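A single protein chain has been removed from this complex, and every other one stays in its place.
Then we have chain A:
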Amino acid sequence: MTTAADVAAVAPEAPAGTAARPAGPPGAPSSPPRGPWLLGVRHHGPGSARAVREALDAARPRAVLIEGPPEGDALLPLAADPGMRPPVALLAHVRDDPGRASFWPLAEFSPEWVAIRWALAHDAAVRFIDLPAAHSLAAREEPEESGQDGHGAVPGVEFDDRPEEDGGGSAALRVDPLAVLADAAGYDDPERWWEDVVEHRAAGESDAFAPFQAVADAMAALREEYGDAGHRHDLVREAHMRLQLRAANKEFGDDVAVVCGAWHVPALAGRPPALTADRALLKGLPKVKAELTWVPWTHRRLARRSGYGAGIDSPGWYGHLFDAADKPVVRWMTKAAGLLRDEDRPVSSAHVIEAVRLAEALAVMRGRPLAGLTETTDAIRAVMCEGSDVPLSLVHDRLVVGDVLGEVPEGAPAVPLQRDLTRQQRTLRLTAEAAVRELDLDLRKDTDAARSRLLHRLRLLGVGWGEPAVSRGSTGTFREGWRLRWEPELSVKVAEAGIWGTTVLAAATAKAQSQAVSAKALADITALAERCLLAELPDALPVVMRCLADRAALDSDVGHLAQALPALARTLRYGDVRGTGTAALTDVAAGLAERICVGLPPACTGLDAEGAAEMRGHLDAVHTVTALLDRPAGERGGDSSAALRARWAHVLGKLAGRDSVAGVIRGRAVRLLLDDGRLDEEETARLMGLALSPGNPPADAAAWVEGFAGGASGSGMLLIHDQRLLGLVDAWLTEVAPDAFTDVLPLLRRTFSAYEAGVRRTLGELVRRGPAGPAGGGPRAGTEAAAPGFGPALDPARADAVLPILHLLLGIDQEDAPTEATTP
């Protein structure tokens, strides 16, 4: 028997409610008006929810009818399941097209939810009476868009949803009935009016039905004035509700309560129009096959700005109003204080006291019956946050909106995401097998590309069906290797991912966007951008790029920027292969490079050995990337790419010449410039001589050598070929004082041991033969003294013999080929 526990969970306040109305229905002082009881509510209104509970306790109806799709009736018992925790949403979707879907979100403080739980706990029949989802989904003109913000039937703040629902068009015709009422009462914000008049009404009022009667009267007056207010679809829905109500009346007599949006109450009250008229309205409606299930929901998604728009922007506050037994403002302030304390802000009880006082004084001054969210927020800002909006945003994020995540019991039908996945698996001929299966994809083929996209999207959603593996055949960028393995728990993951969307594409997009917004480190976002391109989520990319640009702009650690850049460049390359638009990406990458150029020189000073080594790695990475970045940019605007390269060279030059920069970085900068041909050998030798001059501490000089000659493979060749540089190193080494020599030895060993064996041997032989450097003097002296096994100079005849082959390789005509092509 779970029901008893549920009653307590649903109605923590029940004793208080019944205390106000002693002895239940028969002995109630003012006996409740006869049914059917029409309880007009504001969707997601905690005051309405509370009032509904009181009214139901007083009326004890045998049946509760709720605004919602009747197909959901079968799912209603799940609401009593202990595994069900609001916020949840009733999701209806077209069977073969999960992208067309509607959500009916229900929070703990939703009047509908309260009514459902009440009915289940009291063994009353409970039914949905709105137009079937089969019709409302079929009537959808723009399935994709309106699927997200829910149709008129969605229990959002009904009247507020309307204008958004249709976008442009007849928006002016649509009258907002609440705004009219609020305006008449002198309020500029209809929500606040509703809050003051209905939601904040004092608990324990004498008549549980009085507020509903008042709201019904007001709505009746409004509907007399405005008719259907331009919501033509409503007439059909209301016709259906009336038919359902009639059916319920037949079955249960008048012991029926209806919980619906206040706007619909007048349509259900009084003498109904002829049965045939209602039937006629419902005749011939378009129909689709609809399926329903429960999905977990979040507070954040209940908030208006997240796009799902059930229509309230302060679910946390509403939840608090509903939960708090008494003194909602005091409890709220205490919560806020606790939150701020957790963030190490000094907030004392005195602050709480003052904040409560200020909020209440503000409410009095603004003529409101009770301090609302606006007043409490103003008070928290002025008292606890010292006027600053920064900690306040924390309060807004964590408390006003809140992080509550709903749960759905396992018995709930499969989410549409699972169906979409199954469908795609079928079309792509990828079966979910428990056995490991290697998959080698050729991205130039459409099917393979689609498979790769699906697997990447699933990975983004945390459904690790496929793991990237090294491609067996080729290393080309159009090859992709995967290792597939379907484990049973992946089904659970798919169900969990269901909150992100109804199709794999939509869900992956939503998840990527949310990850981008919440990502902490810059490198995380670049990695995400990479995955977005791989999974081909064009809609997510702008958001990711925005976050990336913002994070890059605010990150003052050049290291982070430099880490992010290579991934971005890699992404650009993938983008090219898959033919995705990467213009935005190029811009962001260029911006990143720009920032690195500005920030690098100051960041390279005053580093210890470890930091310098790390920075040197960044230097290499960025250098490679600037070359990569040039190509795509060069096609569109050669100007800016050349500028970037020039700027980078300028930065390297600056680093090379600045004494306060660590030796390893200076050496590396010189080397990079030399390799790019931006520094001639003359100048290189001068800089090396400078760095290795006796005035410099030996350790610093050794670091310079490491930066210059160490690291990447092939760096040793330079010393073999330019013997003047080798001579400089040699001369310096021989002059290092004996005690300092042991200090520099590890560095040198690290530098030279990285060379290939052949290079090492040649170098050794060169050194053994004695210095050819300073003594030899004069330009090109080094090339004259030959290595063992080589002639003293180039053999022109043998060199010329190579030329035709070289020309062939490079595709140059023999005539206009440059003559010095063989010099190195």
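The rule we apply is simple: a contact is a pair of C-beta atoms (placed from the backbone, for glycine too) under 8 Å apart; a residue touches a chain by one contact, two chains touch by 3 or more; residues count from 1.
One rule holds for everything that comes next: contacts and distances are computed from a predicted model.
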item: Chain not displayed: protein name in its UniProt record ("Tryptophan synthase alpha chain", "MoxR-like ATPase", "Spermidine/putrescine transport system permease protein" or "ABC transporter ATP-binding protein"); value: "MoxR-like ATPase"
item: Sole contact to the chain not displayed, among A:Gly284, A:Pro346 or A:Gly677; value: A:Pro346
item: Absent-chain contact - pick from A:Asp254, A:Glu386 or A:Glu467; value: A:Glu386
item: Residue in contact with the excluded chain [from A:Arg246, A:Arg279, A:Lys327 or A:Arg366]; value: A:Arg366
item: Residue of A:Asp442, A:Glu594, A:Asp620 or A:Asp743 touching the missing chain in the full complex; value: A:Glu594
item: Interface with the unshown chain - residue positions in chain A; value: 346, 348, 350-351, 354, 357-358, 361-362, 365-366, 374, 378-379, 381-383, 385-388, 549-550, 553-554, 556, 591, 594-595, 597-599, 602
